[in-house]
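Dropping the structure in here first, questions after.
Here the complex is missing a single protein chain, while all its other protein chains stay put.
Chains here go by letter, A and B, matching the order in which they are written, and residues are numbered from 1 within each.
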Amino acid sequence: MSVQDVKFYQTGTFTVGNRLLLETERAVQANMRRTNSLNSGHRACQGCGEALGARYAIDAAMYATGNRVMAANATGCLEVFSTPYPETSWQIPWIHSLFGNAAAVASGMAAAMRVKGRKDVRVIAQGGDGGTTDIGFGCLSGMFERNDDVLYICYDNEAYMNTGVQRSSATPPAARTATTMAVGKHPGNVFGTGKNVPLIAMAHHIPFVATASVANLHDLEDKVTRAMAIEGARYIHIHVPCPLGWGSAPADTIKVARMAVESGLFPVFEAEYGEITARQTIRRRVPVEEYLKLQRRFAHLFGKTPDLVTIAHIQATADRNIRVFGLAP
Amino acid sequence: MFQVRIHGRGGQGVVSAAEMLSVAAFEEGRHAQAFPSFGSERMGAPVMAFCRIDSREIRLREPVMQPNALIIQDPTLLHQVDVFSGLAPTGYILINSTRGFEELGIAEFTRKFPANHLCVVPASDLALKHVGRPLPNAALLGAFAAITGQVSFEAIANAIRQKFSGKVGEGNVAAARAAYDMANKKEAALA
Partner (left out) sequence: MLKQIEGSQAIAQAIALCRPEVICAYPITPQTHIVEGLGEMVKDGSLENCEFINVESEFAALSVAIGSSAAGARSYTATASQGILYMAEAVYNAAGLGLPIVMTIGNRAIGAPINIWNDHSDSMALRDAGWIQLYAETNQEAADLHIQAFRLAEELSCPVMVCVDGFILTHAYERIDIPTQKQVDDYLPPFVPVQILDVDDPVSMGAMVGPEAFMEVRYLQHHKQQRALALIPALAKEFRERFGRDSGGLLRTYHCEDAETIIVALGSVNGTIKEAVDEMRAAGKRVGSLSICSFRPFPLDEVRDALRRARRVVVLEKSLAVGIGGMLSEGVRNALSGISLKGHTVIAGLGGRAITQKALVDLLDSAARGELAHLNFLDLRWDVVKREINREQAVRRTGPLAENILRDLGTVADRIG
């Protein structure tokens, strides 16, 4: 008699349902005693991927450390929506200093904990893609190369959203932003620019680098949990859709994030000491067109006469990712 | 107040010489202020350092423009830099060279200074012999103690030992002692 493994996937998704898992394997968010470190009442937009990612990441970090987490936050949406004075959504010790120095401020906090012998207290730095890949890049690299005991989390929504959707070095090619307008012969952001900070982080040979997506929150929690068990510099780069900046429906945040992963445009992988040790393979490949179509920032590629050349160019990028990162099943 | 200006090239220990001289004066209970000419740190570039010695607190912060003594660590500077600028008519001139004032081409200029205020010692050779490296600064300080009497040789030796420990320190003290004896002999010959 042939036996088939029971599939735990929820209908229409590849996400494992919490209720079918052992209690020890359930998500932190499924735990009624979670800390809610970024609690409700903040002022993020509907469907904000960053708010979702931050809540899961910090709660997981709190759970992993027995609630001994403090955080430095770069200027940006996350900082502004969570703490208009005198209200704060943060239930952890939290400091915002400047746009470009979150990694350095966190290094200082970690140094203070070290000198005071507080090995139990762990430090997180967090920021958006602008605060990480652009203006905060120097401090980030400094924190990495010193192997300071900091977990840096970048919430990547691919542009400067707080200032009104301007291009960052994480903005994908062809995307319309306020500084890469959808006009002219080659509308949107140009090809051949930008930088891959997870790969750059790996080049520092730090103990742990990972990418994650709000499409797979269980994986995100797992990576944060494992990161908290490691000493030294760690980096997690989380893909977080921004309905406002991307022109996607607030209800589609998870869907859009999942398509970024399944198209190959956002590779999910992890690395230790500069070597890729695991990747999330794509079981059901999605053409990039399906991902792009959900977002008005790519609307100029479609319309009456779709820009097939550009779409093919983007598809080639996705195909290359799948090849380079080994994402085919 | 006794003011000293030391000329040399980057890497010759000009600043260390001023420092050691100030430490020697300090050891003898006097006030001293040593400082560099605040210049570039390139090897080989002309550099200066200054030292003031007084029995009271030194408040003056200007470069030494009217020195009572000049120490010239590198004779090739004699015709490049206006090393004698501001030197008092009764000033001391101490030069690191194997040649005499005549050979150095400055005899006409130095003639107006008291003969026992003029001194040439082969400080680089002495350092090479006693330390193994041609760094003339410590040896010149020995000769400085001999001709000026501003500080004792013992104080110079102590200052050298504070700056350089162990064998290097003792070698530098030996070089300074040799220069001190040479300068004293010349003075005795003049007398």
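Keep this in mind: a contact is a pair of C-beta atoms (placed from the backbone, for glycine too) under 8 Å apart; a residue touches a chain by one contact, two chains touch by 3 or more.
Remember, predicted model here, so these are calculated numbers, not experimental data.
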Among A:64, A:104 or A:159, residue touching the chain not depicted: A:104
Selected residue (touches chain absent from view) among A:45, A:80, A:230 or A:299: A:80
Residues in subunit B touching the chain absent from view: 5, 15, 18-19, 22-23, 26-27, 31-36, 38, 40, 45-46, 48, 58-63, 65, 80-82, 85-86
Subunit A residues that touch the omitted chain in the full complex: 67-70, 72, 79-80, 83-86, 88, 90-98, 100-101, 104-116, 121, 138-139, 141-142, 145-146
